[in-house]
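One chain of protein is taken out of this complex; the other chains stay put.
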Amino acid sequence: MPATTGPSLPRLLVVAALAAAVLALLPMGIGLYQTELLIYGLTFAIAALGFNLLLGYTGLLSFGHSAYFGMGAYTVAFIMRDLHIYSMELCILGGLVASFLLSALFGYVCVRHTRIFFSILALALSQVLWSLAFKFFWVTGGTDGIRVPRNQLTLLAGFLDFKGAGAYQKFVYTYYYYVLVLFLIAVAVMWVIVHSPFGKALQAIRDNETRAGFIGVPVRRYRWMAFVISGMFTGLAGILWAPLNGLTTPDILYWPFSGEIVFMTVLGGFRTFTGPIVGAIAFNYLKVYAVASSQYWQLVLGLVLVVMVMVLPTGIVGTIAHLLGKLRRR
Amino acid sequence: MKNPVDRRTFLNSIGAMAAAATAVPATYFAGPRPAHAAFKPKGNIPDKPFKTGHITFLTGPANLLGEPGRKGHLLAAEEINAEGGLLGKRKVETIIADEAAGTDANVKELRRMKLSEKIDLFTGVVSSGNTPALGPVAEELGVLTLFNDGCTDFLFDKAVPNPKYVFRVTNIQSADGVTSAVGAAKAWPEAKRVASIQPDYSYGRNVHEHFMLAYQKLVPGAQLVSESWPKLGTTDFTAHITKLISDKPDVLICGVWGGDYVAFYKQALRYGLFDKMKVATTLAFGGQPHAIGKDHPEGVLAGAHANYFFTFPAKGRWPINDSFVERYFKRWNEYPSFESDGAYSALYLLKAAVEKANFLAGGWPDDDAIIAMLEGMGMDTPAGYLYIRPDNHQGYKDTVIGMTKNDPKYDFPIWDPNSILTIPIRDITAPPSWPKPGSSHNESTAAANWLKTTWLA
Partner (left out) sequence: MNGEKMDTSIIQVLNSIFYAAVLFLIAAGLSLIYGVMRIVNLAHGTLYALGAYVSAWAVGSVFGATAGGNWVLAGQLLLLPIGAFAIAAVGAVIEPTLLRPLYRRPEEYVLLITFGLLMILEDVMKLLFGGTPLSAGSILDSMGSMRIGELLYPTYNLLVIGVGIASAIGLWAFVYRTRFGVILRATSQDRRMASALGLNVGRVYVQAFAIGCFMAGLGGAVVVPAQAAVLGMGVDALILAFVVIVIGGLGSLEGALVGALIVSFVRTAGIQFFPEIELAVLYLIAAAVLLIRPTGLFGRV
């Protein structure tokens, strides 16, 4: 089931431009709260997009992606608290370097294995990071976490800041577009990656590792590279999430959060390019409203996951595509 | 500011003041009293419900504290609604969410409560890890907030140094460690070897630091010989207990709380820990009173978060407490805890502020008017006189602690009436405008700096 067959490039660009335009206009109609929720959705979408380079395109299920998300977020918090640098661009730079280093290190260990060993290894390594964040109270604040002071934050090299009255509204509406632009860039970059010869090679590895090796693909090195790119995308998501949440705690390093990233991707469908994006945004709404409406929100989420896996394994996007295909044939 | 007293005079004065405080409650300033229906509102009051958001632990080991908080809040809401609501018109409606969902989820839920449900007031919160996260969010959203616990000094020292919307009703946390230190120093003045077991997050860190600071001033030569930092939610304390025993302390300071404390004391009992050392706690009496069994040893210094335990002020001494305990028991078939008092008093504090503002200006007061009334407000509560300091929006009341004792009237241990100490809060906490951390000093809290520099010369 190749992930690359689809509409032609011009048609795709039109669809993408249309989607971007809708996303850009949305905040005018949906109000402050929904806009904020959508920012969360977009940051998670970047995380899931990165995660899916491993799952959907390389065939590796990481149960430890919380590590890279957390690394991004904690790096932002450290930069602001200890270096007193409040420029978001510098934070992004620092966070990307940190998540690059971390995913290069962890990836190097993990890609020596595949299948379930890979998953468990990724999980175990992520928990090392969690325990460090949890235990080193004087550095990381332990479970209290570190505050990311939004009123000191500046965007676009100091051009925009958020002080004084109405700062919160200003932040939400400004930050939405900031994240949206980065999200669109991330989508474009990922699209180029998966359609490049490198991306094709990853899919060849996914479909048949031995054959890919025979035709000269350096399997382990490519897996490692995919791991690093994946980690950096998820790291970027964590970086953008930090000022939005205003606080980083070890919760985002704990392994159930890795499970949520997997959940998002499967919800949208990991065999398609857009699946993780749709899944992340949908999951964010699902979780917020499940938590708000019931004490038993985990039950709701668990049931959704089980039903998705049993009945709709291709996810939201896969199912819709399938239905559309049927209609067209008729 | 008074001149520093020496430690002997200070320790001797504590018992005497306790006697005075219990004997003449009538000298307290009489603030607005709960269950006084006589207030006549002025002007036009809308009758739309007054929406309140309440986040507290509904599940997990911390539920022992969350549950009574929720019950205290609901009791106050029901009583106010029985009189027609706030200013006789606005019924209190409460949305409740589970604090155990985690800090990030709590932050999101508070935003949802304000932006989507349009709550008028936010209350609750047990964990000290959560108020510093939620406080800045509440300020940012501009939602009037009365935390009834989560009493870490960090909230107003660092996270929200200049609060506008955020208030907190229960005592400041540094006073908790100091209160246990005073209680321990008075009971066991020769106990010099100190061991400490604390939950590994800001509450445990805070108790440890302030207890040690105060105790080393009260008991010269006292030294720390053992420390343990179990994670919150630990169920197996056996290795910690063995370590504590092996370090041969004279006294143990224990900040473990909720279901964790129940697990701790039951296991400690089987290892004979209580026979090997004196034990001082900050929160043994912090959960639902019936959570502690009669197997709990007597003579343990049982903290109630330096706030309240329902047997004090004793029956007949303080009518507000008598009637509160009676009504609470009638409604919930159990006895209240300090969280019950905190959540209950928080809502009555709001009621008093709304009525005062209405009395002055008529109509439904806006948030600014309510805040102006809350700042500097004093009120009689079941726990005694509560004062909201205007500079940092923190509630203060005299702290209280006692020793465990079994009483045939109850299925659980209570405070030995002869052992109860109350300590004037002004004697153990930094005064208003004391420099906050990061300004002229780098102590973890303003109180720590004050204790170090001026307390007990």
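In order of appearance the chains are A and B, and numbering begins at 1 in each one.
FYI, contacts are C-beta pairs under 8 Å (C-beta built on N, C-alpha and C of every residue); 3 or more make two chains touch, one makes a residue touch a chain.
Because the structure is a prediction, the values reported are computed rather than measured.
A.B. asks: Which one touches the absent chain: B:F10, B:W229 or B:Y396?
C.D. replies: Going through B:F10, B:W229 or B:Y396 one by one, B:W229 is the residue touching the chain not shown.
A.B. asks: Touching the left-out chain: which of B:L115, B:V207, B:I245 or B:A304?
C.D. replies: Only one of B:L115, B:V207, B:I245 or B:A304 touches the chain omitted from view, namely B:I245.
A.B. asks: For the chain left off this view, which of A:R11, A:R112, A:K163 or A:H322 is in contact with it?
C.D. replies: Spelled out, the listed residue whose C-beta touches the missing chain is A:R112.
A.B. asks: For the chain that's not shown, point to the residue among A:G31, A:G158, A:P218 or A:P256 touching it.
C.D. replies: Among A:G31, A:G158, A:P218 or A:P256, only A:P256 touches the chain that is not shown.
A.B. asks: So one chain is hidden, and I want to know which residue out of B:L74, B:A100, B:I428 or B:A448 touches that hidden chain in the complete assembly.
C.D. replies: Spelled out, the listed residue whose C-beta touches the missing chain is B:A100.
A.B. asks: I need the residue numbers on subunit A that touch the omitted chain, in ascending order.
C.D. replies: 55, 61, 63, 109, 112-113, 115-117, 119-121, 123-125, 127-128, 130-132, 134-136, 255-256, 259, 262-263, 266, 295-299, 301-306, 309-310, 313
A.B. asks: By the contact criterion defined above, which parts of subunit B meet the unshown chain? Give residue numbers in ascending order.
C.D. replies: Residues touching the hidden chain, for subunit B, are 57-61, 63-64, 67, 100, 227-231, 233, 235-236, 238-240, 242-243, 245-246, 259, 262-263, 266-267, 270-272, 295.
In this text, only the chains that are shown with their structure count from here on.
A.B. asks: Residue numbers of subunit B touching subunit A in their complex, please.
C.D. replies: Its residues touching subunit A are 58-59, 97-98, 101-105, 107-109, 111-112, 115-116, 128-129, 132-133, 136-137, 140-141, 154, 159, 200-202, 205, 231-232.
A.B. asks: Which stretch or stretches of subunit A touch subunit B in the complex?
C.D. replies: Touch list, subunit A to subunit B: 31-33, 36, 40, 134-135, 137, 141-145, 147, 150, 167-168, 245-247, 249, 251-252, 288, 291-292, 295, 297.
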